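See structure below.
Note that this complex is displayed minus one protein chain, with the remaining chains in position.
Chains here go by letter, A and B, matching the order in which they are written, and residues are numbered from 1 within each.
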Amino acid sequence: MVILLIVGSIAIGFMVGVLFLGLSRKVKARIHWRYGPPLYQPIIDIVKLFHQESVSHGFLFDFGILLSLGGAIVCLLFIPIGNIIPLQGSGGLLVVLYLMLIAPFGIALSSAEAANPNASIGISRKFILALGYEIPFLLIVLSVMTNYGTTSFVEIVALQRASHWGIISMPLSGIALLLILPAMMGIRPFDQVGAPQEISSGPEVEYGGIYLALSEIQHIYLIFIDIALFVALFMGGSSEPLTFFLKMLPIFLIVILVSTVYPRFRIEQAFSYCIKWPTIIAFLGLLLVIWR
Amino acid sequence: MDREQVIKALKDSGKWGHKYSFWVVYFCTGCGIIEIPPVITSRWDAERFGVIPVATPRQANLFLITGYVSVKTLRAIIRTYEQMPEPKYTVGFGSCPINGGMYWDSYNTIKHLDKYIPIDGWIAGCMPRPEAIFIAITHLWTMIDKGMANAYKKYRKQYKYYRRNQEMALGELQWPPLYPIDKDE
Partner (left out) sequence: MYRTPGLETTYFTFLNYPLKLKMDWLSWFFGIAIVSINLFAIIFSLSDMKGKKRLDLFYLLMLLVNAGMLGVVFSGDFISFYVYWEIMSWSTFLLISFKEEGWSAGLKYIILSIIGSFSMLVGMLAIYSNLGTFSIGAIMKEMHYLSTGFTFSILVLFSIAFGIKNALMPLHTWLPDSYTDSEATFTVVLSGMLTRMGVFGFVLILYIIVGLTRFQYIGSGWFSHVLTYLAAISIILATFIALLQDDAKKLLAWHSVGQGGYIILGIAYGTTLGVASGIFHTLNHAIYIALLFMVVGAVELRTGSRDLNALGGLRSRMPVIFYTGLIGIAGFIGIPLTNGFVSKWLLYKTLILNHSPFLAFSALIGTWVTILYGFKFLHNIFLGQIPAKYENVERAPFSMRFPVILLSLAIILFGVLPGIPLRVIGWMQKTMGFEVAKINIWGIVTETGTLNTVNIFFAIMLTVFGIYILYRIGFRSKRVAREDTYAAGHPVPRDKYAYTSEFYAPLFRKIKPIFREWVSIFFEKIVKFGRSLSDRIRKIYVGDLGTYVLYIVLFLAFLLILRMGWNLW
């Protein structure tokens, strides 16, 4: 039974993520007054990449990307999607927080093995950005945990369904999370990490074929996990998968609309942004929760 | 997509993937590169064909050689071509790679690019219009369907010939041969 839930959850995460990615390219194209690729274009890309020869630089190159994909998938298994909760009661939110650090580390190991300074610059930018958004993110997660007094995802969702949505009882933390969501997903103002023009795709500079496909899949899962985290913590989760995805859609659209308008920040601007207003708002949110 | 297309896609998903998502190496050779930004931006949108530019050859499967090829650029073109993963498709863009074009009697340009790397197709013109690029892409789709876009296999089979031409044009090459060649003729 658990195996079925696990496989189902992974498959659902993949499909919804692919849909969101295709949707993002279509929305961006329409905003640019052009037509854009079909909605299933990411599937075509991934199929093509699986049929292409790939180039490897060593054992760590292979293992790193598998580790990051594995970390992203296991992280997904701990988030309740509607009533599909494959692994529960094993620490919940704290485990998710911890597993979210495996994914950047895996990609860092794998692309550092490529022995290319573009990859190293990309990884250093990725870690700097990660430190930047982790500071407000930890404050937000701590305020959620203090507010509900538990670290288990299932209980947080149940408590929200009993009273009201998290964003109403912790407004400042919700706003702060919305402000740093593009940074966590690595989308337009914050996509310095995989910048094709500046550092030749950063960590993906030596990825071809299968590795690029796995990296794309990992990006898809990361997008899914981040938005699912927001919905589960602040928008009440839901009791079935369909309403869960319907709740994810507006958040995703907000993030995409922001991404089409802004140019890319420099890495120190991104870092200063993350530690300035989102941190202040999250800190005030934490103080508010403690005071109550 | 109607039913036959879906069945065709499922039966030979490799070809379907290769056709509808060409990732172009953003290699700016000569004067022809000025025609590429209009193609990939809003006016003549290439993304609806699945064509996007990527930064490195490792991620790409289409190579557009836009414009004249000087001897210095030929080194970079060969290196980039060899770093692309198979299957890969090359298209010569403009008259200069075909037969020298405007620089037919220059000492510094390569007149027949076909001798150094294998080319799938040419787009004539000086410069071709963006619509010509889209026609080329649809021709390439037909070629892939019929299994005729085999330039990369030609490179593997006749590598000795290509390598000898490269050495004659560029002198001593600073990278080892991509496929093993036995030195006895």
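We take it that a residue touches a chain if its C-beta (ideal position, glycine included) is under 8 Å from a C-beta of that chain, and two chains touch if they have at least 3 such contacts.
Predicted, not measured: the structure shown is a model, and the values here were computed from it.
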item: Per the touch definition above, residue among A:12, A:172 or A:210 touching the missing chain; value: A:210
item: Per the touch definition above, residue among A:43, A:67, A:85 or A:195 touching the missing chain; value: A:67
item: Among B:75, B:115, B:129 or B:154, the residue in touch with the chain that has been omitted; value: B:75
item: Of A:99, A:157, A:176 or A:248, the residue in touch with the unshown chain; value: A:99
item: Contact partner of the left-out chain, one of A:139, A:195, A:256 or A:281; value: A:139
item: Residues of chain B in contact with the chain not shown; value: 27, 56-58, 75-77, 79-80, 83, 85, 174-175
item: Residues of chain A (touch criterion as defined above) contacting the omitted chain; value: 50-58, 60, 62, 66-67, 69-71, 73-74, 77, 87, 89-92, 94-95, 97-99, 101-102, 104-105, 108-109, 112-118, 120-121, 123-125, 127-128, 130-131, 134-135, 138-139, 142-143, 145-146, 150-152, 200, 205-206, 209-211, 214, 266-268, 271-272, 286, 290
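Going forward, only the chains that are shown with their structure count from here on.
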item: Chain A and chain B, separation of their C-alpha mean positions in angstrom; value: 36
item: Contact footprint of chain A on chain B as seen in their complex; value: 13-14, 16-18, 20-21, 26, 41-43, 45, 47-50, 53-56, 58-59, 61, 83, 85-87
item: Of all residues in chain A, those that touch chain B in their complex; value: 25, 29, 32-38, 41, 44-45, 47-55, 196-197, 200-201, 204-209, 212
